[in-house]
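First the structure, then my questions, so here it is.
Showing chain A:
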Amino acid sequence: MAGASAGITAGIVNMLGILPLWLYSAVLVLSFPVFIIGLFLWWMAKEGTEDIPFIGY
Partner candidate 1 sequence: MWGQYSYGILVVLVAGVIAFFALAIETDDLHRFLLLDLVEITALGVIALLGTDLAEALILPGLTVGIAEQLALSQIYCTKERIMQNPVKGLNIEVIAKADAPLIISMFLVVYGLILSGFTGGGVAGLGLVFFFMSRGYREDLNLLEMASGISWALWIFAFFCFMFLPQYWFIALMCAAVGIVLKVTVKMSLVGTMWGNGND
Partner candidate 2 sequence: MIAQLILATLTGLLLLGIHRKVIARIQRRPGPPVWQEILHMLKFSFKSTWIPATASTVLFRGVVLVAIGIWTAAFFVMLTGGSLLVIFGIYMLHKIVEHGFGLSSGSPYGKFGGVRSVISAASEIPLFVSVAAIAIFTRSFDISDIVAYQQVHGPLMFIAFPAAVAMYIVILSKMPFGPFSIVESKELVSGYKTEHFGIWRAGLEVCNGLKTTVLLATFLMVFVGQLPILWLGAGMLLLVVSLSFACALTPMLSPFDSVTVQTLVTGLMLCYGAVLFIGVRA
């Protein structure tokens, strides 16, 4: 949730276009993964209990 909002605010700030291009892309490189994962975490279904990895059929 925090990740998603961080990503969106970073995006809005950069939309103003007052930043130089390299800083713009640097911020976006950092915030895009956080934004994606945050978004998914936000709408994801409830977390299950931990289990061991798949060990074969």
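Selection criteria: all candidates are chains of the complex that A comes from, given by their letters.
One rule holds in what follows: a residue touches a chain if its C-beta (ideal position, glycine included) is under 8 Å from a C-beta of that chain, and two chains touch if they have at least 3 such contacts; residues count from 1.
Keep in mind the model is a prediction, meaning the values are calculated, not measured.
Looking at chain A and the listed options 1 or 2, the chain it touches in this complex is number 2. Across the interface of their complex, candidate 2 is touched by residues 11, 14, 21, 24-25, 28-30, 32-34, 36-37, 39-41, 43-55 of chain A.
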